[in-house]
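Read the structure below first, then the notes.
Heads up, one of the protein chains got dropped from this complex, but the rest are sitting where they should.
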Amino acid sequence: MKRYSFLELAKNAFSAHQNWGRQWRAPEPKAEYDVVIVGAGGHGLATAYYLAKEHGIRNVGVIEKGWLGGGNTGRNTTIVRSNYLWEESAALYNHAIGLWQNLSQDLNYNVMYSARGVLMLAHTVHDVQSAQRHIHANRLAGVQNEWLTPEQAKEYCPPLNISRNIRYPVMGGALQRVGGTARHDAVAWGYARGADALGVDIIQNCAVTGIRRTPDGAVEGVETAKGFIKAKKIGVVTAGHTSVVMSMAGLRLPLESFPLQALVSEPVKPAFPCVVMSNTIHAYISQSDKGELVIGAGTDQFVSYSQAGGIHITNHTIDAICELFPHFRRMRMLRNWGGIVDTTPDRSPILSKTSVPGLYVNCGWGTGGFKATPGSGHLFAHTIAKDEPHPINAPFTIDRFKTGRLIDEAAAAAVAH
Amino acid sequence: MLLIYCPYCQVKRAETEFHCGGEAHIARPSDPSKTTDEDWVDFLYTRSNIKGVYAERWRHIHGCGRFFNAVRDTVSDDFLKFYKAGEPMPDLNALAAEAGK
Amino acid sequence: MSDVLAGGLITPDAGETPLLSLSSLSILKAAPLARLSFRAREASLGAAGTAFGLDLPVAPLSSNSAEKRAALWMGPDEWTLLAPEDELQAVFDAIESALSGHPHALVDVSDRSETVIVSGEQAVWLLNTGIFIDFSLEEFPVGTVTRTVFHKAPVMVWRLAEETFAVEAWATFMDYVSGLLVQSAKELEAA
């Protein structure tokens, strides 16, 4: 892999950039891989990268139905944070934060991780209690998170409307300074380039159509648009489509796939310094380096693979944004799109072995998978390589829904009195 | 915003009048004490989450208040059939074939 | 407005000033009345109608009215029965005694909601600022009644005449509903 640097860029300027090599190959699939990863999104590519880099498993094929990074990786609002409530979750996402901090250097690809801070607003007494609980839990768990008064929140995010006269006044917020954003495409491309350089084959435009199992039940390989590919182990990382792929192995999961929308405004000069989220009035917003306000909307209420949601969802998101930032009312929406998020009953992911020997699944990230990308790939690689979970992802089993040991991040936002 | 036919009101109305109740025809075991943990998790959480034609529950919450079922293609979001609660699940494959899905 | 509409039950509240009064549109608070939620299976309808003094409609979204009585179809086993305010107890008792032995539920909801009367040639336009229903006469003839959503509030709409509608909302939503109706209607005052 030819390393990127400013020097290299300058050198190439003299040859009119004619000599840049490919960032990844377009190989034909081999007949057999040690590990087949289904899905070349950020999580899948990261898994392949860490399998090769940390576990020496380089005979890996990543099989992608469309183009790499084309699913939720390329459709999300790029927020990175780890201030989750439960110890299990905080550890998982904080593992990712650790990797984010050196990811550009590790991959030699600028993923533009920008720790500009994630501010989560509280609008009711109950929100304040919930935020405080998160902050206390996070402190014990070693996860950065701090309380800001409305005035401090305004100082951190000057566009914020902290008037007492709005429908749900801001009562403060929890700030995670190490949270922020990253460039989603760059994450996929950086991992793809890194994995490719370590020998991983990334096979695009090749849909997996079946998972073949041996008579004793273990995985044997995948049927694909380009024929059968033998595999000792298969990791399924197909956010949104997990149920579809897992059903090929005869497994049913506690998942539902919903449309999730996001949108950007026209680009403007710097207007918004950080990330602001409000769970109560359902909005989150940041500004991209290009100048677009990047806004996350909610999910539609029904299962759908259409990658398109209803306008009423968008309306409710924008009315919330305009309530908090009333001068953005004259900004304009440039683009609105949808992704498909597979969601578990406790809003925590599944990162686990399955009842099928050799079959592993990484799914259920709901609306928040991007932030976990490096950590998820890292832990999933460990799980596949060792055939046992890393202690951090050990609680994120499928079995927890049966036994009742949920990691219920939704519960923390339970409706009060 | 979907357009949904309520088989009780016998009109099509905007989705905002309705609440989606998830996959249809998942009956609560009649004697829960006799079910295994596996059966119970299937009832509680396991969903077919089909990409394609499937049956789901809707409630006309801001209308007549009734639950009913609908068959929808989750790829196009087109509805293929609406029917009252309690009626048996239609032949999804036949409906799909008829609609060319 | 004709006072024979809806059994003469939906009338402007005499004590209230109009919320809006334009040549093409008016919004008036309606006077209180007795409202009963009646729930039963089909077998009990006849007896209930007799006791109430008016047949309960069985066609979806329809209403029946007679002098001092109106019965609104709300769902396949749900009706709203309207009567003058002072007849609440009498109506309640009459139905209860006629239906003893028939499974049913009769609940006083007179105070649960409030009503405004929206009328005028711009009435449909105004309702459509917040309600996603086709109010053409073909699709929504006079007498049609339905629950629906007005912006973010659940409401009930009942067409009393071609250009007259009763809009009912739970009491705590009425400030929101009437406030938005008036705000949107102000556009008509613009030059």
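The first chain written gets the first letter, and so on, giving A, B and C; residue counts start at 1 in each chain.
Rule of thumb we're sticking to: a contact is a pair of C-beta atoms (placed from the backbone, for glycine too) under 8 Å apart; a residue touches a chain by one contact, two chains touch by 3 or more.
We take it that contacts and distances are computed from a predicted model.
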Per UniProt, what's the omitted chain called: "Sarcosine oxidase subunit alpha family protein", "Branched-chain amino acid ABC transporter permease", "Peptide/nickel transport system ATP-binding protein" or "Sodium:proton antiporter"?
"Sarcosine oxidase subunit alpha family protein"
Of the chains that are displayed, which are in contact with the missing one across the whole complex?
A, B, C
Looking at the full complex, which residue from A:59, A:108, A:152 or A:247 touches the chain that isn't shown here?
A:108
Taking the entire complex into account, which one of A:124, A:149 or A:355 touches the absent chain?
A:124
List the residues of chain C that touch the chain left out of this view.
32, 37, 39, 41, 77-78, 103-113, 125, 128-134, 136, 139, 151-153, 170-173, 175-176, 179-180, 183-184, 186-187, 189-191
Which chain A residues would touch the chain omitted from the figure, given the whole complex?
4-6, 8-10, 12-14, 16-18, 20-26, 66-70, 74, 87, 91, 102, 104-105, 108-110, 112-116, 123-126, 129-137, 139-142, 161, 165-168, 180, 183, 185-186, 189-190, 204, 265-271, 281, 287, 289-291, 306, 308, 310-311, 314-316, 318-323, 326-337, 345, 400, 402-406, 408, 410-412, 414-417
For chain B, which residues touch the unseen chain?
1-3, 14, 19, 21, 27-29, 31-33, 35, 37, 40, 43-44, 57, 59, 61, 65-67, 76-78, 85-86
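Simple rule for what comes next: only the chains that are shown with their structure count from here on.
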From the centre of chain A, which other chain's Cα mean sits the farthest off?
C
Averaging C-alpha coordinates per chain, one finds the centres of chain B and chain C separated by a number of Å equal to 31
Using CA atom averages as chain centres, what separation in Å is found between chain A and chain B?
30
Calculate how many whole Å lie between the centre of chain A and the centre of chain C, each centre taken as the average of the chain's C-alpha atoms.
49
Which positions in chain B are in touch with at least two other chains?
1, 16
For chain A, which residues are shared contacts with two or more other chains?
none
Which residues of chain C touch chain B once you look at their complex with the stated criterion?
60-61, 74-76, 78, 132-133, 146-149, 154
For the complex, give me every residue of chain B touching chain A.
1-2, 15-16, 19-20, 22-23, 37-38, 40-42, 44-51, 54, 56, 72, 74-77
In their shared complex, chain C is touched by residues of chain B numbered 1, 8-11, 13-14, 16-17, 62-66
